[in-house]
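In this view, the complex is presented without one of its protein chains, the others remaining in place.
Now for chain A:
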Amino acid sequence: MADDIKQDRVPTVIADDVHIVYRVNGGGGGRGSATAALSRILRRDKGESRGVRKVHAVRGVSFTAYRGEAIGLIGTNGSGKSTLLRAIAGLLPAESGKVYTDGQPSLLGVNAALMNDLTGERNVILGGLAMGMTREQIRDRYQSIVDFSGINEKGDFITLPMRTYSSGMAARLRFSIAAAKDHDVLMIDEALATGDRKFQIRSEERIRELRKQAGTVFLVSHSNKSIRDTCDRVLWLEKGELLMDGPTDEVIKAYEKETGK
């Protein structure tokens, strides 16, 4: 399978020496008292003030992803995986370096656009619009979103506010809304672990479907099994640096050896 990809390798995502720096207000300077804050302002150096701490989350990552690839991102917690995904999606500006993409990469997730005080029904519409679907598309897919989430299996829950849902139900509805749209470059950040067993099987199926439609898929996961199942190439990030980039088996073996599993 790898051979026919190589015949016409069309790049879809190119990361060129990407650096990402977070600036955290009020995280520094030790004491958080008002006088400490005042003295920070008064002693402000030129350029960077002392009250702002910088977190260098991604340090000089370069790679090229091609059409048809499913790429896993692995690494310990805080190694910069999710941050790198956001930078690829163009959601988090890079400090230096550039990300080139074919079409609009999108992150699987609409959590932030949904409102707990609204009914599930209105959240489906709001979430769809937030992801950039048209009203007609939402109308066409509304029933399949609700059916897929299984929210109405135990009564008419879709017309109740989302705050009345159990955490599993809410997670299922969120996934169903997010997965309703087709994407050119799709990025999935630990989305596979929601809901009960029945729903997990259904969502894995849906992810495979999305993979087929999308040109390139990125998957962040701590489950080496789901990476092995879905990805043919793996990037291993550690402390914001790209430690290894290669075929799944090779990289996962090295990773498991390193993390002592």
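In this section, a contact is a pair of C-beta atoms (placed from the backbone, for glycine too) under 8 Å apart; a residue touches a chain by one contact, two chains touch by 3 or more; residues count from 1.
Note that in this section contacts and distances are computed from a predicted model.
One chain of the assembly is not displayed; among "histidine kinase", "Transport permease protein", "Hydantoinase/oxoprolinase family protein" or "NADH-quinone oxidoreductase subunit H", its UniProt protein name is "Transport permease protein".
If you put the hidden chain back, the residue from A:58, A:131, A:180 or A:252 that touches it is A:131. Shown as candidates are A:106, A:203 or A:230; the residue that touches the absent chain is A:106. Looking at chain A, the residues touching the absent chain are 6, 9-17, 22-25, 62, 64, 86-94, 98-102, 104-107, 109-113, 115, 117-118, 122, 125-126, 129-132, 134-135, 161, 233, 245-247.
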